[in-house]
Every structure is written in structure tokens, then in C-alpha cells.
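Incomplete set of chains, arranged as in the complex.
All chains are identified by letter, namely A and B, in their written order; residue positions are counted from 1 within each chain.
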Amino acid sequence: MSRWESPIAKLGHVATHTTDLDESIWFFRDVLGLKLTEREDGVAYFRGLRDWEHHTLAVIDSGQTGVDHIAFRTKTPEAVDDLAESFEANGDDVTYVEAGEETGQGEAIRVEKFGHPFEFYYDVEKPPAPEGERSRLKNRVYSEASGNRIAPRRIDHAHVQDSVSPAHADWLQDDLGFQLNEKYLTDDDETWGWWFSVTPLPHDFAIHRLEAGAEPMFDHLSYHLDSLNDLWEAGKVLAEHGIEPDAWPGKHAITSADYLYVTDPASGLCIEFFAGPGYLNFEPDWDPIEWHESEIGGETSHQFIGEGPGWDGLAYPDE
Amino acid sequence: MSRWESPIAKLGHVATHTTDLDESIWFFRDVLGLKLTEREDGVAYFRGLRDWEHHTLAVIDSGQTGVDHIAFRTKTPEAVDDLAESFEANGDDVTYVEAGEETGQGEAIRVEKFGHPFEFYYDVEKPPAPEGERSRLKNRVYSEASGNRIAPRRIDHAHVQDSVSPAHADWLQDDLGFQLNEKYLTDDDETWGWWFSVTPLPHDFAIHRLEAGAEPMFDHLSYHLDSLNDLWEAGKVLAEHGIEPDAWPGKHAITSADYLYVTDPASGLCIEFFAGPGYLNFEPDWDPIEWHESEIGGETSHQFIGEGPGWDGLAYPDE
């Protein structure tokens, strides 16, 4: 199945639990500069300045930390039903989410695969920015962030970890039509990292492999910034707030993008700001790029040419 | 037909005629910084620093100016045959191009639609950059441009003009699966501009309408630059070479991108450098944005919030 035949259009949003919703709102809205589109029934809904959908991050006040679900938007309404059917045929346990159960969203399904809680939906509201915050550029949503906040533009990708990554990767390619753009191999030629996409982004979704027996985890959710200047300014905003990021700005060799990582203390959710040119992959006949441990270092973090931050993921909550 | 069902993967290249190949090579390689991948039988083949394919611009030494063909790459080899079949069923005159007839390219077909010379192909070589110019970032092709040259990263879009644009636009949407992202309407509500895409780019291909009876023309081919700094530096490079661009850097409201336009004197081909954030459109349920003449001015050029340069296109050569 090619990525054009994939039922999935894009990464839609991530929902996380939090131990303190007010503190998470301070972090995501007042420091990170996400827009709070709605707060209802103990859930806060956020989006970036150029996200069209109702939310690309939901934060649930539950006294726990951990990711509740990772949601993909399908290309058609029918694709949601088709996926449900094929999951059930496969023996997976599918949960049906009513329209409106998640604010701003239509009917959806949820399923756990390889230890990760996925959601698939098509119908979603696209509220305009409030009067006064709306951009005169109609191809943007909000005009600008307020002062002294980072201004995330749009959701970019999610990254998870598990010990069953090879099977997980096969499922993404064979069943869901994701294209494998890049992979990371140890010096004994075992694959430990996969960067997948259904869009021309370098990745919409990535998996990092854990040792056998380790619990599946959520690594980070990424938002895109326009430029290196924005990324650097993000560092300055954190410094002005007295917040130490997980990693100051650096450059990944894999995906060729510039990064900064910072974690919300209340929810434990790690956000990667992702900027710089990266690359867009329009090729229909792509051979996955292979990076070897010896070329870019192992788990070493924060390198300019390197693999990225150490892999301390966020456990999914028990429910 | 949705853009995912489109047979087309991307804009592949444009081929132009030139009155002086050496002068065109000076312009495209030594000033604009495109990489010359091959020069054979009176044709020079160029690509940007991150273009994977053999060429994204071909320049044909024929003593004429004007665009020879606009080539789209299909998603599959079969799609080329299917398109040929459907064109012939429609009564269109299809030309078959042998593998290798265009250097680096496999079998292709050509057809004239609405006065524009289109090509469709799938098979193409992807030569690595020569030793010494190759990037250690494997997701890039060339490491860098040489000094005092602009460094176009990748082909972005093509823009044409004709008097039969509404029918042309319908064909692109209905037969080829292009998604209409934005359009421009005069104050009496007639559409005079269409911005189409099969990818998440704001446009892969656009049409500007001409008065009834006017000849179809080619407007410009666009290459992407990473950042505003690159665009500004492009202006400085032209200034150092004593070349006056068609338009110094400015910002388009439509597509939300930053531009600079400059024309090769020998071929008459206008190149737009396209930078800045623009936007990526991943939405499966997009309502085309409508811009009205009164909002952003008419044919006025070079405006920050405006429609762009005046529309002096390049006639296709008589053959």
C-alpha cells in the first residue's frame, strides 16, 4: 500500500493526562503560546497558530500523567468505519467514541496497538480564531502570539517507544500505508529507529525501539516553528521564564531539522519544537535512508549532527 | 477525485528553449546556483541542491525562447499508460517519448491541453551529487552552493496563463485530482486566478486568466529557498552581478510566501524564488480560500500584501 492509498491523512492530535490542569494551561498557553480553544469538563483544548482543527493537543485533568491517545485523521469518513472493521476482524478491541464526546470532534474509534492508544477520526470542527486574533492573511488562522510566548505554528509529528518496534513498523507500513523515510541502525545492523510519513513531511510518526520487556512509552509531541530565529527565540522565552528545557537548540541529522525539547511539569508531556528547512519528500519511489550508529553516535543527545535527546519516554497511565 | 487519488505525484521539471545555451548556463548555474547535472546534444540539465531527480529544469539550445514542456511525475509507472489511454479516448493527440530521449528519463507521454505542452513520466534517474559536492546529511543531495550564487533548494511550482482558465481548472480538478487551495476573484466576482496542488504545498501549479482570445503563455517556474535570509541574499547576489530582478523581495498574500522574480535573458524563462513559511495544507476537507480584488489590489505588483508581479508571460515557441 502506498502512502496515497493510506486511509490516513495526517496526525491529528495527542491527548494527555495532567496532575494539575491550571499549571498545564499556564505551561502550554502562557509559556509555549498554544491557543486555548476551549476548556470544558476538565479538559483543555489547544492548537497552534496555524492549526485549522479544533485542537491538536487535549489536556485532561485526571490527577495522572501520561498520554491518553494519539489521534490520526483519516482521508474520508468511510475510512474510520473501514478501519474499525479491519481491527475487529483482526481481533482488536475497538472502542467507539460518540460525536461530541471529545469536544469539537465527530465519531471516532480507539484501539490499542503494540501498547499504544490510537484514535482515528474524520469529522472535526474548524473554528475560526476569535475576532481580534484573526489574521488578515486568510491562509493563516491566528495573527500572532502574544508577547513573551513561543508561537507554535502547527502540529508536526509524534514519537513513541516500544520493544516490539519491528512488528509495529510493519503494521504502519503494510496495514496503514505509512512510507518509511529514514531508519537508524546499530553497528550490528539492527534497526532501532523508524521515521514514517503519510505526508511529505520527513515524519508524521516515529518509533524508537526499547529493550525486550520494556513498557511501551510516549516520547514526544512536536510542533513546528517557522524559522531558526523562532527556535532561538523559544530558547530565550524559556530563559526569561526561568524554565530549563530538556535540550537547548540543536540539529538532528535524521530528518535534517532543528530542535528544542521542553517538558510540561504537570503532565510530563515532552514537546519538541521543530524548525528549519528539514526536507519535504515528494518521491513516489523512495529508498529509506539508513543511518548507522558509527556515523552519528549512539544515544548521545543534543548533538548538532546527532540522533537527538536521550530517550526518556512518558509511561501511559493505567486506567 | 481527491488529490490522493490523483495519478500525479508532483511537478517534475520544466524544459525551455534558449537563444544562447552558454549564456543560459551562466545564468542558471553561475548566478542562480542551480547544479548542472549534464550537458548533452545541445541540452543542459539542471537541478536544485535538494532535488533528487536528474533534472528539474532542461534548457534546449534551439535559437528560440519559450517553454517546451511542463512535466509532472506520476505516482506509478502504470499511471502514465492510463493517462495516455484516457487522453486518446478524449481525442487528444498523444506523443510518446522513448526512454532516454530526454536524458535521465524513462518512457513518457506528451499532450497539449488548453494550449499548454504537458509531459507525464514516472521513470527517472536520481544521480548522487559528485564526490566533493555531496552532503554528509544523507537526506540532502549537495552540500552547498558555491560562493556568490543563489542556492535553489528544490523545484516548487509552475504558473501558466490562458484565456480558457475555467475549463483548464476543471480539468485539473476533475480529471487530474488537483485540489484547489486558493482563488482570486475580481470585484464582479469572476475568478481570474487558481492555485492548485496534489501535494501539501500551497500550490504545485497555478493558472492566471487572460482576456478572451489571448495566446496561452508560461508565466514562471519556481524554486524554493530555505529562509528569508536566503531570499534577501539572493537579491544581494543579483546586485553583485549587476542583474536587475523583475521584482525585489516581497510577500504574497495568496500562498503566504515571500518571493523574488528574475528572468534569464537568453531563454526568457522567469524564475521565482519562493521562501518563507508559506503554509502546508494537509486538510482532506479544504474550502478554497477566496481573495477579492478589493482586498489585495488588482494587478498591482510587488506589494507586501498583494498579488505579485505583473503578468507578462512567455509565449510558447512555434514548432
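Keep this in mind: a contact is a pair of C-beta atoms (placed from the backbone, for glycine too) under 8 Å apart; a residue touches a chain by one contact, two chains touch by 3 or more.
Values in this document were obtained by computation on a predicted structure and should not be read as measured data.
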- Item | Number of identical chains forming the whole complex, with 2 shown | 4
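Methods note: only the chains that are shown with their structure count from here on.
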- Task: Using only the C-alpha atoms, find the rotation that maps chain A onto chain B and quote its angle between 0 and 180 degrees, to the nearest 5.
- Result: 180
- State the interface residues of chain B toward chain A in the complex, per the touch definition above. 2, 4-6, 9-10, 50, 52, 73-76, 122, 136-140, 153-154, 181-182, 199-202, 226-228, 253-256, 276-277, 279-280, 282-284, 289, 291, 305
